[in-house]
Structures are given as C-alpha cells and as structure tokens.
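Following: one structure in structure tokens, then a few remarks.
Removed from the display is one protein chain of the complex; every other protein chain stays in position.
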Amino acid sequence: MNCIMRAAALGNRSLWFPTLNAVRAMSTSGGPTPPFTTLSVTHPANHITHVELHRPEKRNAMNKAYWSEMIECFNQIAEDSKCRVVVFSGAGKIFTAGIDLMDIAGDLLQPQGDDTARIAWYLRHIISKYQNTFSVIEKCPKPVVVAVHGACVGAGVDLITACDIRLCTQDAWFQVKEVDIGLAADVGTLQRLPKVIGSRSLVNELALTARKMYSDEAKSCGLVSRVFPDKESMIAGALEIAGEIAGRSPVAVQGTKINLLYSRDHSVIEGLDYMATWNMSMLQTQDLMKSAQAAMEKKSPKDVPFSKL
Amino acid sequence: MNCIMRAAALGNRSLWFPTLNAVRAMSTSGGPTPPFTTLSVTHPANHITHVELHRPEKRNAMNKAYWSEMIECFNQIAEDSKCRVVVFSGAGKIFTAGIDLMDIAGDLLQPQGDDTARIAWYLRHIISKYQNTFSVIEKCPKPVVVAVHGACVGAGVDLITACDIRLCTQDAWFQVKEVDIGLAADVGTLQRLPKVIGSRSLVNELALTARKMYSDEAKSCGLVSRVFPDKESMIAGALEIAGEIAGRSPVAVQGTKINLLYSRDHSVIEGLDYMATWNMSMLQTQDLMKSAQAAMEKKSPKDVPFSKL
Amino acid sequence: MNCIMRAAALGNRSLWFPTLNAVRAMSTSGGPTPPFTTLSVTHPANHITHVELHRPEKRNAMNKAYWSEMIECFNQIAEDSKCRVVVFSGAGKIFTAGIDLMDIAGDLLQPQGDDTARIAWYLRHIISKYQNTFSVIEKCPKPVVVAVHGACVGAGVDLITACDIRLCTQDAWFQVKEVDIGLAADVGTLQRLPKVIGSRSLVNELALTARKMYSDEAKSCGLVSRVFPDKESMIAGALEIAGEIAGRSPVAVQGTKINLLYSRDHSVIEGLDYMATWNMSMLQTQDLMKSAQAAMEKKSPKDVPFSKL
Amino acid sequence: MNCIMRAAALGNRSLWFPTLNAVRAMSTSGGPTPPFTTLSVTHPANHITHVELHRPEKRNAMNKAYWSEMIECFNQIAEDSKCRVVVFSGAGKIFTAGIDLMDIAGDLLQPQGDDTARIAWYLRHIISKYQNTFSVIEKCPKPVVVAVHGACVGAGVDLITACDIRLCTQDAWFQVKEVDIGLAADVGTLQRLPKVIGSRSLVNELALTARKMYSDEAKSCGLVSRVFPDKESMIAGALEIAGEIAGRSPVAVQGTKINLLYSRDHSVIEGLDYMATWNMSMLQTQDLMKSAQAAMEKKSPKDVPFSKL
Amino acid sequence: MNCIMRAAALGNRSLWFPTLNAVRAMSTSGGPTPPFTTLSVTHPANHITHVELHRPEKRNAMNKAYWSEMIECFNQIAEDSKCRVVVFSGAGKIFTAGIDLMDIAGDLLQPQGDDTARIAWYLRHIISKYQNTFSVIEKCPKPVVVAVHGACVGAGVDLITACDIRLCTQDAWFQVKEVDIGLAADVGTLQRLPKVIGSRSLVNELALTARKMYSDEAKSCGLVSRVFPDKESMIAGALEIAGEIAGRSPVAVQGTKINLLYSRDHSVIEGLDYMATWNMSMLQTQDLMKSAQAAMEKKSPKDVPFSKL
Partner (left out) sequence: MNCIMRAAALGNRSLWFPTLNAVRAMSTSGGPTPPFTTLSVTHPANHITHVELHRPEKRNAMNKAYWSEMIECFNQIAEDSKCRVVVFSGAGKIFTAGIDLMDIAGDLLQPQGDDTARIAWYLRHIISKYQNTFSVIEKCPKPVVVAVHGACVGAGVDLITACDIRLCTQDAWFQVKEVDIGLAADVGTLQRLPKVIGSRSLVNELALTARKMYSDEAKSCGLVSRVFPDKESMIAGALEIAGEIAGRSPVAVQGTKINLLYSRDHSVIEGLDYMATWNMSMLQTQDLMKSAQAAMEKKSPKDVPFSKL
C-alpha cells in the first residue's frame, strides 16, 4: 500500500496534464500499427515510443507473427534517432497469456527433420530465433519501461525480465508456467530472472512449481520497482518515468544502459575497463558542457536541447 | 506474520491428508537409515525422498561419517529414477550446530605432512572433499527443498545455500560462525550466500561479525522464501511444495534446475546458448505432448503419468 | 522503524562506554590529518581506523587532492598491521555532494590532446585513475564499514558501493546523479550497485532517472543493512560493528573479505577452488587453535590476543 | 618444397578427373553471380559451394557492396541444406588487396554525427557491421576452406583467419596492413590471428610493423596447412579436401566445426560440458549407424547416403 | 632426422644402464596387472610408474572395462605418495586402435530411455563418464609422459592430448577418426587438440577430414616434442625424461603441472593471482632450501632426498 501511495504522490509533483493527454492520445489507437499485426506503436510524447502488445481478443498471446514483429519493431526503434525511451504494455484485460500454443504447436510438437539429430538441429534454430525476440530489447540501447496489468504468464516473464524497468498494477500476477507444459523455460526466464531479483530461493520456487506470484511479493522481491492502483495510473506513471529519461542526454542515458548490461555479465574489473574505454569518447560530447551549465544555472536537464543520437 | 499466514492458507487449498499421513509416516523413523549413521532416508510420498540429518543427541553436528555419507546418499538419489524431488531437514531440537569440532579436530588442528607445503597439500585435499559434501546437492539434478528449524550454524549455512528452495520456522536462526573459530568459511558459504540473497552489505556483516540472523530478517532478505509457525507445519509445507514439483514432468523440472545453476555462473548470452542446446533434445520428450494435452483438458499436470527419468 | 530500534537495542547489549569515548575522542579532531587535506584519520579504538571525508565547508565534495589522497590513505591502511577494520564517514552536515565540478572541470571539460584520439587517450587515463580511487577500498584487505548521513550524491554512491558494510541515518538519501550532467557514471556505480542490491529494476530506475532514494527504500532494497536515528547513534553503531570485527582473528576476517570479493566475480566452482587454495595455508594459523580453545572455554574471540597481520 | 610435393602426391591418390572438370566448370563462370556484384557462387561438385571474391579489375578490393553481400551470401549458405562445405578463393591475379579505401573513405574519414560522441556512436555501428561481414563465416556451420594466391592484404587477413582451413600458393604473401594507414586492425585480425598460429612474437611483429609474410613462413608458423605450386593445383587441392568433408556425415562435420569454435573461446571443462550436451541429441542420428556399418564393411563414408541437414 | 639424432645423443649423456634394465624389467610383465584387465602397471624405477594399455590382441582397443579401469588406476596414482611421474604407452604392435566399437555398441547404438529426451539424458551421462576417463589424467597432479608407436586412432588422440608430454616413434601416425563413423569427437579431442598444437588450420583439417598425420608433421606442428627411431629407444627416452622429473622436488613439479593447467583455462592476470596464492604456502617447503643448497654446491637436484608428497 505504502509504495502505491508514494507513486501517486510523486505523480502530483510532476507535470500532470501532458501525461494525461498522452494517455488519451494512446487510447484512441484502436489496433495494431501497420505493418504489425500484434503490436501497436504510438508516440505519446516527445522522444517517447509506446509499444503495445495488441491481440486483446487473444489475451495478447504470442503467435508466430509476434516473434518476428518484435525483432523488426525494436530494430526500427534502435535506429530511430527521435526515440530516446520506450514504454511497453499490453492492450485489453491482461498483459499477456504467454505463447499462443495453438499457433506454434506445429513448430514445437511436430518439428521437421529426418532423424532425432536433424529434428534437434531444427529445434535449436527455432529456440534461438525465439530467444532473439526478447534479446532485441536488450540490444536496443534505448531504455524500456514495461508496465504489467493482470496476468503475465510464461513467455510474458521472459519478455519483462529483458526490459529495464518493471512496473505493475495491484492486480497483476506473474507465473513461470513452462514446467506445467513439460518443458524447461528456454527463451530467457531461467537466465534473466535470477539476475533481476534478489532471492534465489524464490526464483527456484517459482520456476519449479509454476505457482503464481502477486504484485506485493513482486514488489518486495524487487521484480517490479513500483506498484500502481490501476492500469491508468500505471501508464501515467510509466510515461512520467519515461519523460524523466527522455529529458536527459541520450549519450548519458544509452551509455548507462549499455554499461549496466555489460557489467551484469562481467566482473567488476572488466566492467570498469570497458566503462573507461567507452567514456573516453563519450565524455567528449557537448551534452556534458550543456548539462553542467544547466546544473550550475539550476535548470532541469529537461530544458537542454540535446542533439539527436 | 503475513507470510506465515499465507503459507498456512496455502496449505488449506491443497491435499492435506496425504501430507499429514506422510508426516506421521516419517515420525516413525526412529533413527538413521542403514548404511548411514548420520542420515535418515524415507519416502513420504510418491517420487519424494526425505533426507534427515539424524544425530539429534549431538545437535546434528557434522562428523567425519557425515562428510562421506552425504556424498553417497546424494549420488544414490541422483541415480534413483523413482525420486523426483528431495526434502531435507534436521531431526531433534535444532537443524544443525555445524561441524563436530571434536570429531574432526585431528584433521584440521593436527594435519599430516613433513613440512608446511605438504601440510598445505593435505589440507587442500581435505577442504575439497568437504566442499564436495555440499556440492553433491547441486550436482544432483533433482530439486532439494531444505526446511530449517531452530539453529543453523556454521557448516549448516554452507549446506542450505547449496539447496534450491529454503524454508524455515519462526524460531529459526542462522549464523556464519567461522570467523569465531579463526578461519574464513571454506566449504561454500562465502561463494553461495552472496548469490542467494540480494543485500551484499548484509552478507558481509553476517560473515565478518558472525552475528545471528533471525527468521524475519532471513525472509525479508530472501534467504528463505517462506516462514512457518512451527516445525510440523513447515514439514507439511515442504512436502506440499515437493508434491507440486514431483507432479510435473521430470524432464522439465530437472532441466530447469540444471539450467538455473548453469545460468548463475555464466553470462546471459552463454546461458541462452546452453539452454537452446539443452532443449534441442529435451523438447522431443513425450512429456510435452502429454502436458500440453492435459493443459488443454484443464487437467493438472499431476494427473499425467510421466515416464521415469 | 523496526530496524532502528533493534539496532539501538543491540547497542545496549554491548560495551557502551568505550564506544562513547571513542566518539568523543573523534569529535575533537578538528580537521584533516596531515599530510591529507581532504581526509581526517583517527584511531578511536584498538585496531580500528576511522577515516573521515573532511571538507565540510565544501559539503565534502571530491576535488583533485581527494582522488590521490584516498589512494595514499588506503595503501597506508593496507600496510598498517595494527589496523584490522576501517570506519568511513563524512564530516559536517552531509556525507558528500559528489565530485567538486569546479575543481576538476579542467580535466573533464577541457581535456588535453592534439586530436580526438589523443584526448580520448588522456580521458581514459583520468577515468582509470579516478576508478582506482574507489577500487583501493576493495584492494585493502581490511573490511570497511561506511556510515552515511544526509546526502550521498554522484561519486558518493561510487564510493559507498566499494565499501563492505553500509549503514545510514534516517535522514540519508542517495542519488546516482551522473545522467543529470550528461555522462554515464564511470567510476564504479554502474559496475557495483547491481551487485550490492537485489532489484535490478530499481538499479536501472535510479541510474537512468537520477531520482533520490531515501533511507527506508535503501534499507528494504538492501543497499544498507541498518538505519540509525541520527549520526551520533550511527557512528556508535559503526564502531560497535567495527569492534566485533576487530575482535576476531585478522587471518579469518581478511581472508573472508578477499574471498567474498573473489567469489563476486567468479563462478561458484572457481570460488571454491580459490578458497581451498587460500585456506591450505591460512588454516595453519595459530589463531585457529586459539579461537577454538576460547570457544570451548566459552570465552569471546575478543579476549584472544592474536598476532598482528 | 617438401609439403608441396606431398600435396601433389596426395592429389594423385584421389579422384582426379571430377576435380579437374570442376575446375574447368568454374573457369567458365565469367563474373559475379546475381544478385551479387562482388561475389561469384558456383557448385563445382555435389554438396560443395565455391564462393569467389570477384572484382578482379579492382584486385578484389572490398567495397561497400561487398560488406553486405558477404552476410547475405553466407546466410544463404547456412540455410542451404544441399551445401555441406564451402571453398573460398579470389578471381584474377591476387586474392585481395583489402578494403577499397576510395569506396569507404566517406564512412571512415568523414563520419556522421553532431559531436565527437555521436561520431563515435556512428563509427562503432560501422565497425560492428564490418566485423559481422567476417563473423558470418564462423556462424555458418559448414566448414570453409580458403585458398589464397598472390597478395592477401589488410582485410584479407581478417577474412582468412575467420575461415576453417587455409591453403595458399607458393607465390602468396600476407600483410597485416592496418598500422600503415593509421589504425589498429579492427575487424578480426587482432582477435583471430593469435588463435590460429602458434608464435605470438610473430603475430606481434606482423601486426606492429606491417611487414609481408611469404608462403614458406606462413606454412612453418601454421597459418596455412598446405602450400601448392600454383593456383590451379591449389583449387584442385581445395576441392579435394572439400570433397573429403562433403563425403562425411553433415551431423558429424557441422557439430565438429561448432564445437571446435566453442572450445576456442572456453576452458576445457566448459568445452567438454557443452560437447556432452550437444551430442546427447546428435548421437541419436541415423548417420552413426550408417557410418559404423560402412566402416565394418570397409566402405568409405563417401558411399553412404546421408539425409540432408 | 635431426631431432631423432639429438634425442639419441642425449641418451648417451645420461645413465644408460639403469634405463635399459628398467626396459628389461618391464618386458617381463606379460599382461595386465590385477585388478586390471586392460592396463598393466609397473614400477621401472624409483618414483616412476609405468602404465601400459594392455590388450595387444585387440590392438589396445578401449572397451567398457577400460573406461572404468583408467579412472581407478589414475586415482590410485594420484594418492600414491611414492609415485612422482607416470610413463604411459601401449603394449603390442600399435599404441591403440581407439574405442572397441563392438564392445560399446550397445551403449551408443541402442541407448536406454523411453523417449528421445530420456535417451539424451542417458547418453549425456555416458559421454560425461567417458570424458572423465581422460580427464583423470589431468586431475592427477603427477606429470604423465605418453609414448606413442604405430597407430594412435580416435579415442587414442583424446587420450594423448590429456597427457603432459608427448613422444612418438618415427612410424607413428595419428588420426582423429570420429567423423568417419558419423559423430563429432566428444571425449576431449576437439577441446584439447587446439590447445596443444599451434596451427588451427591443421587442427580443423585433421578433425574434419579424418586424414592421418605422420610423425614428422606431428613433430613440426608441436603435437609431440620428440621423435625416436623405434619403440625401444622411445621407452628409454620416456624413462629418461621421467627420471629428470622424478629427481626434482615433487612440491615444485606437481605445483608446476597444476598451475600450467590452470593457466591454460584462465587469463594471464587470473593465472598470476592463483599462482601467488598457491605458492604462498608451497614456498614454505624445505625442498626450497634443500634444492638451493644443492645448487650452490653444484649438485644435481636428483641427489637431494625430498620428503614424500
């Protein structure tokens, strides 16, 4: 309860109207954005891209089209110099029901190949492709804020653990569902979940029993950093956080994301070396002078006009 | 308090009688199971093995016999295709007082060898052997749920951090005792404790000051994922969690444990590659079809008869 | 609130008077200790060194002198066989305002070099040097307890994440400030912060938005292991923890720090191997026998006279 | 001289006519294969693909088109189940003069971006793309035999070190040219050359002085495994080796390439673990039985009809 | 030719008679040493153990018994404080024909398991066990000198690459045979061969084409460090090298083997750190003083009586 109220209070301190308008602007987007059939992409505010999982009639289940559209979508975002931050959410009643078993059954249950080795070869190819669907989120240097309401099941957990900041509504729940259908989760959850929350006993319990975890436990274990009373306030909160990020130097912000991910997978000494090698050029940005000057003049970095990146 | 009640509530939702019977069945096991002198091994339910530290008159202190019996016991469990999950607990008033200093004093305080280098050689051999006593828990692909009541001291912490899911009673406490007797903990705690809980400051404080940590702090820092009011309800809860695990595809469950441990020690990209290579054969299991079908028929995976593994 | 009271209670159980005297002794230290201009070094109790950031009139901002004095200071401490543990805090009203932008502006904003590559070369050299300012804390085998009151901004976070145990006052707050001035934090925060707290979503939010984090969130996420009502009680608490550490075998304590840091950056199996190789000599210490004997005689390890290390 | 003669002798022992015909078939290919403008792709024998660098009038210099055509070409090959092995060579008088400085001068000498950081960002993107041009050779699971005649300069060395088997003519020479034009080689040579030859002193000398290395030194240091008197005999020899590879189980061959590359970048223990996990499915191939039977019947594996992969 | 003569010359300079006697002593061993059926173990000289592959009537093919006897044999050697070095060779006409396909056909061609996943599980277990057969050679801290005459095929290459020093006769040849029978070599060759010779192109050629490599190429590529005219002189040479090793401090020799293997799999900086941690105890050996004194007195280390290790 405590964290919800604080989040709401925080909302009051910020610019409320643009955010609300943004939410309104979004609500008019009635479906997927061509050329996508499973994703809707809008631009609720300057430098912010909002991606929505958009198969509400199928509980946002991930079908074959989704696996390739995600890759295309995030590759576009990575190249789009106007975008500095992404908000990701789900349309309709829940965030996502996970993979669309019916749609991909053929791939998994009747895989191609003349013998076991050749079927294995084919399956490894498929799994790698599906893994890449979520890894593009990490490869995209723009931070991704994910906002979860209602159910987040199976591949949904693979998805959100690849995002940078996780928010949820009070009615959200999370389920590492894969053992229930006879397989070890293989597109990211087992690799990323233990690195985003602090209790390994909990990770193991979730992954081995497929039990549901509700929003309060998700907050206390650190999976999400904020809980909101409902979807509307969560989207407003997500856009506000996104606004904070979009208002800062993209050189600083994207360098931060890249180095945080590098450090996750390396020793401290390796991370420091890479960081120094990274910043030996990035400190030569004009953003540093612009930001320092703004700081001395007690201005917000959001008032500084940074060049596109 | 909150988590205890929830655990209890959870209990009500599950099949209560078989669990209780199991507890009763266990309580009749009056001592160690031959050929073991320090461990009691029972089978409280289908596919579940219960291992009990069983030297209650010595506060379950770990003597020389224990070090080798653990290895033999878990090697047997790893090969036992009927076993799908292990519950580990301690007999008597506390979980364990740690190593039995009297029994192993000779090894450590009067080690063999003609000069310092040769004594060092001998000691390294001993330490590696003791480390292996706990590493067998990780090498065993079946998940291990550990249930702690009362004191868990010194080598007890090395033991539980090698298990997969940790539970405790409200009266449990934990102590990284080694600095008190003049040595850096060398059989697992310094390696595993920081990887199972989220606060490094707390890890350091515990390991450097040897202060006790009680159940509430153990829960809030993530060392345990559930706290129970007393030992009886904890064992019931442990068996219930074990039942959830035993009821799922062993191909899925054991693949999950193996890949979770692999991912702990590798970068995300390495973990994903290993996972794809693992599942290219494991997805060819019949369990996938059986489980998927059960899911579509709204059956529990526990009703599916999986082949032994 | 709960943790504050427990900490106070803990205080009562320990030797209170020497601690108070120590605090008093410290308060007479009116300024930096020659040859330092930014640090004050005192010895409030046997085996304990207290280092204070001491530029209170500049809000303990880190200037050029500071970067090199830290290295010299901790190198001295590493070699000082009388010192077994360090307490680190800030003089004046806050812990630190971070880097002294005015003083180092020349280095960063007008770097030397005839072309971009040569400027980059120079900057990499500077960044590495600054990184080393905090890495000396880890290289020093004596544990460092850091006590934060008021603001801990920018490089202050780099500093404290390199310490072993973190404490703070109720009025403390923390801010990863770097994105506000146009750069990715490059002297340690991005590498160490994710390894000292359990919620990656929170780490990302802090580093990407530069928002403040207050003491209650710092405690619940595990950044600090204890919160105190005010600076005086915090310093007393820090000295008490330091006393616990100083009273134990330095062979055990320093071996523990070194192996905890080694394990952070290695797999469990690598950490165990290093540990065995480390202890094959360290177990041959007399401290083991002395401590074991004290334990059997129900004495505190603090009553054992250990040789210097 | 010795090795040349042996290679020639080996030629006699094999099926000579098909090979010769293959060479003739190739010599009729008058230019690049649509849709490529820099590469010619032919199929000189069953299961063998021959890729030729084909800008002879420009000494096979690598222009912008080349960088992307390589990626497209090897992605096609990776998916082409009829192809089991690749021979790579250069059309015209020399293998390659390296990058086409004129064509890519704009990218490197007048890079885009509003400030140093943004130019750096752009350059990193370009470098990664160029690196990928050669990394596709490793990502393609089919072995690549490269045959070098005349000059192999600059990026040519990056190219051949990414291939699996290296052959050359007696008049071939190799030059790590990059320091001559003011840059550290950044698309593969510094990473791969030290891992393909045994003398680090020689690697350093070549990379730091840009001196030429002739075929005899290339053979004695292990860069190439065979030297041929002229281009015609080399191509015949390359096709013969390719024929040996194409005649064996593609499951065995491609698994061998993948695991050899994995082992290069991992410890022995990691490599063994991956290998076991790989072969747990691949040993279930029918090729094993077919090959074993052929071996018992004293037949060549080349007479076994393996399924496509 | 050159190296053969030098080796012979070297022989003359050493103590010839004991070596010859040793050879004679060995030649009386008419078969396997109980409890082994595939290995013969003798002690031709002080501190030297000679292990012979001993199924000459089966061309020393490796059957099921062999896989477990190797493990038992090298575990015994590792624990035998009288043994300081091992010579390994093959009885009869050739070194080894590799695995005994007939004997293990059941394991590999008709593996157990109810479905593909369970067969995979079983196969992974088998492969790991077979890998361990050769890894025990590395785990044994005593150096192993392997002496190859005639054919060394398939698993024979896995075997010798796990040894420390490789010698061969002029008539020896080596063949990575696995692709010929439809599998990627999975018990060590792909992991170790590239780390024991300098030419990666040659490694790939051998592994992908299964061609034979003769002794001169084996010498020039570094697989073996010496070639001898015939088996008798090779065994004498092997015993002489073994004698050099046995005559030095076992603390120095075994520490050298352990750290050479550690360094193979780690960065230089990691290797140096481990080395320092290793030698902080090992330099406290009396062997150092004894050896230094012998050196000053111009005595050979072989005249120094070292304590057993």
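So that you can tell them apart, the chains are marked A, B, C, D and E in the order they are listed, and the count of residues begins at 1 in each.
Convention: a contact is a pair of C-beta atoms (placed from the backbone, for glycine too) under 8 Å apart; a residue touches a chain by one contact, two chains touch by 3 or more.
Remember, predicted model here, so these are calculated numbers, not experimental data.
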If the hidden chain were put back, which of D:D80, D:D186 or D:E232 would touch it?
D:D186
Looking at E:N132, E:Q170 or E:Q284, which residue reaches the missing chain?
E:Q284
For subunit E, the residues touching the chain missing from this view
143, 164-166, 195-199, 220-225, 241, 244-245, 248-249, 251-253, 255-260, 263-264, 267-269, 271-272, 275-285, 287-292, 295-296, 301
Can you list, in ascending order, the subunit C residues touching the missing chain?
114-118, 120-121, 251, 281-287, 307-309
If the hidden chain were put back, which residues of subunit D would touch it?
101, 105, 108-109, 111, 116, 119-121, 123-124, 127-128, 131, 135, 138, 178-186, 188, 190-192, 194-195, 197-205, 207-211, 220-222, 264-266
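Heads up, the rule we're going with is that only the chains that are shown with their structure count from here on.
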Between subunit C and subunit D, tell me the centre distance in angstrom, where each centre is the average of that chain's C-alpha atoms.
52
What's the distance between the Cα centroids of subunit A and subunit B, rounded to whole Å?
34
Could you pull out the residues of subunit C that touch at least 2 other chains?
116, 195, 197-199, 220-222, 264, 277-278, 280-281, 284
